[in-house]
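Of the protein chains in this complex, all but one are displayed in their positions.
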Amino acid sequence: MTQSVVVQVGQCGNQIGCCFWDLALREHAAVNQKGIYDDAISNFFRNVDTRVVSDGDSISKGRISSLKARAVLIDMEEGVVNEILQGPLRDVFDSKQLITDISGSGNNWAVGHKVFGSLYQEQILEKLRKSAEHCDCLQCFFIIHSMGGGTGSGLGTFLLKVLEDEFPEVYRFVTAVYPSNEDDVITSPYNSMLAMKELNEHADCVLPIDNQSLFDIISKIDLVVNSGKLGTTVKPKSLVTSNVGTVTKRHKKPFDAMNNIVANLLLSLTSSARFEGSLNMDLNEISMNLVPFPQLHYLVSSLTPLYTLADVNIPPRRLDQMFSDAFSKDHQLIQADPRHSLYLACALIVRGNVQISDLRRNIERLKPALQFVSWNQEGWKTSLCSVPPVGHSHSLLALANNTCVKPTFMELRERFMRLYKKKAHLHHYLQVDGMEESAFAEAVSSLSALIQEYNELDATKSMPVPDVPRLSVAM
Amino acid sequence: MSIVTVQLGQCGNQIGFEVFDALFRDTQCSPGLCSKRENEAYQASCKERFFREEENGVPVARAVLVDMEPKVINQTLSKAGQSGRWKYGQHACFCQRQGSGNNWAYGYSVHGPKHEESIMNLIQKEVEKCDSLSGFFIIMSMAGGTGSGLGAFVTQKLQDQYSSSLKMNQIIWPYRTGEVIVQNYNSILTLSHLYRSSDALLIHENDAVHKICAKQMNIKQISFRDLNQVLAHQLGNVFQPTYSEDGSSHYRRDPLGDLMEHLVPHPEFKMLGVRNIPQMSENFLAYSTFTWPGLLKHLRQMLISGAKMEEGIDWQVRPPFSGLPPLGKMSVHKDLHFNTSIANLVILRGKDVQSADVEGFKDPALYTSWLEPVHAFSMWKTPRAFDKYEKSAALVSNSQLLVKPLDMLVGKAWNMFASKAYIHQYTRFGMEEEDFLDSFTLLEQVVASYGSLGP
Amino acid sequence: MGRRGRRVEGAARALPEAIAALSRSLPAGPSPEIFRRAKFDRPEAAPALWQLLFRVLSPLAANNASTDLAPEAQARVVKSALVSQGYPRSALLQSPEGGSQGSRELLLALSWLLARGPWLEQLLAQTRVQLGDELPQCECDILASREIPAPHVQTERPVDLRLVEWLMGKLRFRWRCLMSSQQEQCTLLSKIHLYTSGCHSQQRLGHLSVAETEMLRDPENGQQLLQALESENIRLEAALEWRRCELVFWQWMDTVLDACSLESPAVTSQPTVLPMISEHGLRELALVKQELQALQEELQEVAEPRRAAWEAQVGGIGQRPEWSTIRKTLQEAVERELVALQGSWEPSSNPAPPQRPHRLVRSKDKSPGPQGLQAAKVIRTLSAQEASLKSVLHQLQSQCQRELARLAGALPGLIWIMAPGH
Partner (left out) sequence: MLGAKVDCLLPTDCARRLVAEMQGALDACAHRQRQLERSLRVSRRLLQVWEPARTPAPEPETKEEAATPACTPNAQDLKELELLTQALEKAVRVRKVVSKARQRDRTPSLASASNAATSGATAPAHSQAPSQASSLASGARSTKGVQRATVPSRSADPECRRRSRGDRTQERTEAQVTGSGPGLRGQQMAPGAVPPSTELFTLKEKGTLLQLPVAFRKAASQNSRLWAQLSSIQASDSTDVTRAAKTEFLHKLQMASGSSSHRPSAAEVEAHVQSLRKARTLLRLHMQKELSTAPTDWMQEYRGLLILEGLQTIVGQCLHRVQVLQAAVTEQLPGLHLVEKPTQASSLGGGEMDTSWSPELLLYSSTEELQTLATLKLRVAMLDQQIHLEKVLMAELFPLINTQEAGGSPQLALCRAAYSLLCEGGEQFLTVLRDDPTD
């Protein structure tokens, strides 16, 4: 069995990470009733005998003694991490997994990337190595950070390069939270653009998340809940927003709910690698199937049914609706409409009591409405995991490599260009040691090249592509 | 003679379990109307072939389980253990922690060489437990990475190491509309490599089996387990004992060898499809009666019309020049759908099997022009009923049945290859574009060769 | 007559005994009286002799497959067998088939067979009761039947080369099937030998053979085996006796020959006889000739330039005083080498595969076991043989490949893609 290590960077990364650990613990608690440390739990947690002082020893079998998250927490401010350490999740982390500073990155990518990068490189590396040593077979790093801030985008992307050099065999999955239009950080277009170049070059897979989309989804859930229709009730044991483990206990704070969605995304993504199913999907299969060209590794995700994300008990609608929803605009975790763009590839990760025939039926049903690139007309990757999310009968995570990410990138470029033309705030960056202006131009051209690749694919959308002539056998 | 089964990857291991379970269950079935002695001989013959005895009396499958991740193997072992009827060998498994990630190249070029020694040792241990080894039955899918890539590697090694033993690969053809996105690449790589190293490719299409589950078995929500059970039933129907040709009292010693000698002697024609009849849900079985002429008529029409199951057979299709009056104008076009055979093997089991008449399969019009029925047709039988069916017939056919799916598969892979999509995933592990081209070339030839059989 | 007369007189008693011994050593041999009558060409002796010759000459009869063949057919078989072995007399070959005539000619033919070599022993050996376990004497003889068999199905339809490919594939599968059966047989033999070790009354054998074990398991079969063994012993005893006193028979045969040589003096042509040599043999001969000619040309191609180069060079070397002795030694060495080479295809000088019957005995490693041929030694010989055959095959294959490649090169617009590994 393989293991994954979560690296959460910056405020946003740590908040999402915190939600994630809370949910992961609860999911395993629900599935693993006997309290035996098994392969599924070992994916994200190691079992440590606390009576033994020496920390290095993990227990590979037997009863669960004390679970420690396979995580590295990095922030250049102390606030969030301290809150976590004082909260209910404090036992799953220990100080050896943390890297904090007090100064903060000041929403400056260059500070995060260049200053803290070189300052903490050794320390980061040491913690990563330590976490890797605790694994039998480390398969994947999940890196969670935001794009708009300084620490997350700067140090988070710095980390990618370090990982690539140090662990070339281990996959790097980045969950990147993109700033919404109304983002209050003025420099966020700069930070995002500079980070994008790093993601382009050093990530295996990026799951872009858009704050705005998360917000819309939460609003929609609220609407359903508050409308009182459908006889909804708050579920006592649901996974989602009643997150006792998170930093604050205020239900109404939208960020909590939003973070929970992202945490759920990670749980679903790894479900098939952790639990049994009739059609397994390992994490390394994701990039294999969904990344046809090295640069095009941005996967648009959608989670359905949405009520799995809420504390509400809506009577299950038809199973088929779940599949339809996954392709609708409202369910995407970025502002995008995959149905009207071009699919390069699509993965359906199904959990719960769903059989292959349900999957086939829905693919057949949905296919005509979707456009796939000419050379991948049947670009479906499917998995069936028999363990559903806690409290629900089934769920679906759709990952799409779709040209619909392009508008997000174009908008990012536009916002960047608006600032960059005026050279606004540029000096904050150029002050930083090792930061040169060329970095900006390079970042733009990197993103433009990416956009161009999507454009070229989009261009094939409307015109019929003739089959390439095959090898011709003479006899 | 014994057959050592090698189960590879998730698909191979899940199917392997169902196959052994089906074989064993069948031997425990009420023997129908054959004598007790007869039944004992049947059981003994099946056991020698697929199971070995251990001290405690529980039969042990002659199988080696290989996967690159532990989940499925653990599940399979425990299912077999729970059955209490038979089990897998204690040290017959090989698994690693990390799968091949749907990457053929990873399975073939990384996992293969890395674990060659351990896997071949396991196989050798199993081989040493056979007094007489007929060959290997290698179960794998061709869509994924472990089954397909490692499967091709292991088959190659078996060919090197046991060149005179037979190798039959049971291959699962993925759903046409995708299970794995790179399945077409993985498939062409698998098929072309196996065409070099294996003796016969017994192919089951998931789409076809799925339809059987839906239409014939009336299963509403179809699971992989359902598919695998149908498949296991078909395989059982082929490999359970039948009488040898010369004397009627002996069971065939080497079904694998006999089957191959009949069906796949030509190097360009190695793809076999299986059809069987009847196949239905148990609920209906009780209300159904069958006659040999009826079953064989249907089976023959399934063959010539290329039908994958009994339901929805196109009765308009007629063999060309068979002397039958054409059915109006239709028949001219229908000829185009006629499925030409190279060679067929019909297996009959059950009551009154002596009276079954297979003349319909000996019509030269069914076969390609260069092979006469005397070379191209053979029949096996036994009065022992198979798995709850009073009478049942199976057809193993080397015919054009699979050329269309193959053609489509090659076409899709070629399209993808022309756009260079996903190639980087393979070149990472030491493959070159040249390797793809080799595979395409070989398979284009196979498509052309099968295509040129027709009338 | 006088000189011989005394001898015949002395042999008067010995002759019937010798003939009786011969008779007993033959399978279902006729009585001495038949021989006597045959000398006088009496018709009543003919059927028995036809029968005898058929039995000993027909491979079918050895399998008891067609002993009930019509007399005419039997006669045909006998004649063709004699012809193929080079029997010179045409009188018999022209005699009416299976009739009662020519009993003397039959006697002559029988004697001719006896005179040529250890025919009697070979007959006995062919039918010997097998007690021990053997590997087939020489698999080559069994597999490679050089005679062209008549096709089972005289195909009316034209034959496509793909059918030949199909049949070749079948043959490959049969080979593999033989392999695995052979492996199983070895496993089982070895087990039986191991499980019965120490059982055999003959110390040097140690364990029982399959036949012996089977005898214990199934006494009825054992009874038959014993009977067969005893009757073989009787025939062997008779053969020994015949060997001791056959001289008198040959002296007598002289008189038989004298009697008939007057009757059939000069038959010059052999119009009715079956063709002496099969077409197959001729074709084989032509094939060998072709190959030898090709070899000759190749040798010429390499040898001539070398000779020329050598002549050019030899000027300097030829001056040296030691040259003539060196040349002589070299020439002698080469001659020896080539004589040895030439000898290696004469069958008499090829004792490598054991032609003698042998009995498989499992012996413990390294213990000073009984005398015999070591399997390891035979394996070495066979391996060498296998390797040389393999290289011959590869050589033929690459010859074909060159030939086909030449053809391929001549065709524009086509790419030939061979199987990987070439």
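Just a few scattered comments:
As written, the chain order gives the labels A, B and C, with residue 1 at the start of each chain.
Assume a residue touches a chain if its C-beta (ideal position, glycine included) is under 8 Å from a C-beta of that chain, and two chains touch if they have at least 3 such contacts.
Keep in mind that what you see is a predicted model, and the values were worked out from it rather than measured.
Contacts of the undisplayed chain with the visible chains, over the whole complex, involve A, B, C.
Between the chain not shown and the residues C:T127, C:Q300 or C:S324, the one that touches is C:Q300.
Of the candidate positions B:E268, B:E311 or B:D363, contact with the unshown chain belongs to B:E268. Among C:S23, C:Q74 or C:S111, only C:S111 touches the chain left out of the display.
Looking at subunit A, the residues touching the absent chain are 469-475.
Not every partner is drawn; the one left out touches subunit B at residues 30, 33-38, 40-41, 43-45, 47-48, 53, 196, 247, 249-251, 253, 267-268, 336, 351, 369-370, 400, 403-404, 407, 441-442, 444-445, 447-454.
Here, only the chains that are shown with their structure count from here on.
Because contacts link the chains only in sequence, without closing, their graph is best described as a line.
When every chain is reduced to the mean of its CA atoms, the largest separation from subunit A belongs to C. Nearest to the common centre of all protein CA atoms is the CA centroid of chain B.
Rounded to whole angstrom units, the spacing between the C-alpha centres of subunit A and subunit B is 41. Distance from the subunit B centre to the subunit C centre is 46 Å, each centre being the mean of its Cα atoms. Residue positions of subunit A in touch with at least two other chains are not found. Annotation for subunit B: residues touching 2 or more other chains are 441.
The touching residues of subunit A, when paired with subunit B in their complex, are 1-2, 39, 136-137, 139, 276, 278-280, 282-285, 287-294, 344-345, 355-358, 360, 363-364, 367, 374-382, 384, 467-468, 470-473, 475.
Subunit C makes touch with subunit B in their complex at residues 153, 155, 157, 159-160, 162-163, 165-170, 172-177, 179-181, 183-184, 187-188, 417, 419-420.
Within the complex formed with subunit A, the residues of subunit B that make contact are 10, 14, 69-72, 75, 97-99, 101-103, 145, 175-182, 210, 213-214, 219-225, 227, 410-412, 414-416, 418-422, 424-425, 440-441, 444-445, 447-448.
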